[in-house]
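After this line comes chain A, so read on.
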Amino acid sequence: MRDVLHEPAATAAPPPGDEAPAVEVEELSRAFGSFVAVDAVSFAVRRREVFGFLGPNGAGKTTTIKMLAGLLLPTSGRGRVAGFDVYTESEEIKSNIGYMSQLFSLYADLTVEENIAFFAGLYGVPRERRGTRRDWVLEMAGLGDQRRRLVAELPLGWKQRLALGCAVLHEPPILFLDEPTSGVDPLSRRSFWELIYALAEDGTTVFTTTHYMEEAEHCHRLALMNRGKLVALDTPQALKSGMREPLLEVETDDGVRAVEVLEEARKSAPGIVRVGLFGRALHVTVEDADGGPARVREALAAAAIGVRSIAPVEPSLEDVFISLVEAAGGAPAD
Partner candidate 1 sequence: MPEATSEATPEAVPEAMVELRQLSRSFGALTAVDRLSFVVGRGELFGLVGPDGAGKTTTLRMLAGVLRPTSGDALVAGASVAREPEAAKHHLAYMSQRFGLYTDLTVRENLDFYADLYRVPRRQRPARLERLFEFSNLGPFQDRLAGQLSGGMKQKLGLSCALVHEPDVLLLDEPTFGVDPVSRRELWLIVHEMVGRGVTAVVSTAYMDEAERFDRLALLHRGRVLALDDPRTLQETLPGTQLAVTADDPRRARQVLRDLPGVSQADLFGDRVHVSLEGEGMDVADGGAQTVAAALRDAGLGAVEVRPLAASMEDVFMQRIAAAEREEAA
Partner candidate 2 sequence: MLSPLRLWAVARKETLQLRRDTRSLALAFVLPLLLLILFGYAISWDVSNIATAVLDQDRSPRSREVLDAFRASGYFTFVGDLERPAEIAPLLERGGAQLVLVFPPDFAELLDGGRPAPLQAVVDGSDANTALIVLNYARGIALTYSLRLRVDGLKPPVTAQTRVWYNEDLSSRNMIVPGLVAVIMMIIAAMLTSLTISREWERGTMEQLAATPVSRLEVVLGKLLPYLVIGLLDVVTSTLLGVWLFGVPLRGNPALLMVLSFFFLLGALGLGMFISAVARSQLLATQAAMVATFLPAFLLSGFMFAISVMPPALRAVTYLIPARYFLVVTRGIFLKGVGIEVLRVQGGLMVLFAAVGLGLAVKVFRKELA
């Protein structure tokens, strides 16, 4: 392992032209024995972008991020991070990225300050800069007057901000976040995202993974992953409006039975594409916005289920995800 304590942090090699993507992968794959965790994934992340990788657990998000962070070698395909090759230049990659893992990788039995000092040393922050950077992290995380507190005693939201700070001590051009807000309360989550946006504005490219559909809305662009494959890539808005079939929200007296009835109707007559329970209401995907509601009403009336309301509704990312996966022909996971 390189002795990062005594070598000055390598500066990022300037990408050829300002338009070069911060991260670019082509047919990137990783298999573990016969299990293909990441299956020929291709995408490019622009500089200063907040890029999201969305998908359920087991979709291959963490494996992908590990390959990009230089922690895992791909089994095939190509990848460049900050201009460096993922196969041959993983050490250079490591000194040019910040990585915040799912578990925050902070030492619970060290203090806030000690953690910062440790990571500063690890990332090779030049000695002259350490004081400034430390103060910056403390301020950014709001931990100025808690610097001597043991990390184990900090609430989750604070740990998260500290972990973020430690990941960018060396001012990397790219930041990888693996499920950074898992379990964190909404308040902390919002301030966390403010920090992310601030970093992006200052020039950092942020690459984040999440399984939380609603959180993915924070990203500029999203890549939807399922079972190792890239299912879609676009802005959240475009993904939602890209759903051709209109979505109706239907409120009934008996949600569960309504689902059964509409499933039957779907099989016998065209017009109803998909039915799902969404809370107590139903989300029904229909073929056309005009005839759809009528058909739904018909089917439910025939089964004597009272309909309270039918209204078109903007699809959520969950709806988008399900429709894409089913279009691709498979259930998300077996």
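The candidates were selected such that all candidates are chains of the complex that A comes from, given by their letters.
Here is the rule we use: a residue touches a chain if its C-beta (ideal position, glycine included) is under 8 Å from a C-beta of that chain, and two chains touch if they have at least 3 such contacts; residues count from 1.
Just so it is clear, the model here is predicted, and its values are computed rather than measured.
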Neighbour of chain A by the touch rule, complex-wide, chosen among 1 or 2: 1
Candidate 1 contact footprint on chain A (complex, rising order): 50, 55-59, 155-156, 183-188, 190, 193-194, 197, 201, 211-214, 217-220, 226, 235-237, 254-256, 259, 276-280, 316, 318, 321-322, 325, 331-334
